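Below you'll find the structure, written out as structure tokens, and then a few comments.
Left out: one protein chain. Kept in place: all the others.
After this line comes chain A, so read on.
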């Protein structure tokens, strides 16, 4: 990560003045050589185009090809969160030169054609599986493509230390021209090696030089790494006691340097005390928190254990509650089914607190129903009574009328019979003398009997007239 800058290279080497002078002059040369660099960049780009067709940028951003970074647009890290709707459903990264199918599903052009090429003869949309063909792809409007190219990404060389955030469309330009961490061809004409752009001056940094400490041949580019790493002799200045310590001893030195400022060992439990190591021992012996530290740690462990147990129990509880809810639901559905079958005319929808109150209210409703029915029954009774009375009255009158008619008929019959009898008697008187007195007597009888029915006939006709009128 830490590629040495020119300044670091300079500072790390106080002893070799020759080298530092050279580097200083190189740094001045760097500013002068901008135009040269630009020329070189143009040259590089031309070479890039030859070497690297744009479609083959699909290798991990960790690999380099002859010093030049080869990066995969799908592995770029986005600086901001990208809307989910802009994600290709196949590669799950924001669309790269998107293409749409007839069914309006959108994919990266490359993803889509690869997916279609893996299908059999009947090509279908990967999302909705509607039939389609590889030549029915339609590019998306330029506006959308531009917006996608403007998404901000981190430089693919972020792992080397570049902190630039750039629009996605400019990544190649950034790498080709500006990124200080991109490897470029060494400016020296004799050298065909590469070095980070930010270190590229006029001078070749690959030339082997003796290490000022151990004398081993090291290139200037690697000098700092060498002195920090493999060089056994180089001395490091302790930042605390400012004594220079050989690198091999340095590890031991930092853990024992008396000048190092330390925090109290109980600092995580609230002790703010800081002091040099030489004084610290005294503090530790008197600090109450240090003495408490083991207990506190134990307590913390226990608390953690309890929290875990609690979490476990809570999860269990949640499961049980969910179960209880389902049980309640089923009970409620059963109760409502009961209500529906009982088909009460009123109040059936009212919620009931308990089965008992439910039954009580049912009972009450039924009682009301019964009283209503009995009232209706007595009403009907009265109605039928009056109707019966009315019809029987009429029948009685008719019967009386019939009686009257019958009596009249009987009178008439008697009169007719007696007149006939008189006729017979008269015929007998004409036949014998003895019979005259009889005839007279009979005729008297007939007269008296004929005199009697007349008024009764009149009365009968009257009665008849009355009956007819009544009938009308």
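Basically, a contact is a pair of C-beta atoms (placed from the backbone, for glycine too) under 8 Å apart; a residue touches a chain by one contact, two chains touch by 3 or more; residues count from 1.
Everything that follows uses one rule, which is that contacts and distances are computed from a predicted model.
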{"item": "Chain excluded from display, named as in UniProt, from \"DNA primase large subunit\", \"UBC core domain-containing protein\", \"Target of rapamycin complex 2 subunit MAPKAP1 isoform X1\" or \"Late endosomal/lysosomal adaptor and MAPK and MTOR activator 5\"", "value": "\"UBC core domain-containing protein\""}
{"item": "Sole residue of A:80, A:120 or A:391 that reaches the chain not shown, by the stated touch rule", "value": "A:120"}
{"item": "Candidates A:102, A:129 or A:410 - the one touching the absent chain", "value": "A:129"}
{"item": "Contact set of chain A toward the excluded chain (per top definition)", "value": "58-60, 72, 74-75, 89-93, 111, 114-115, 118-120, 122, 124, 126-127, 129, 319, 323"}
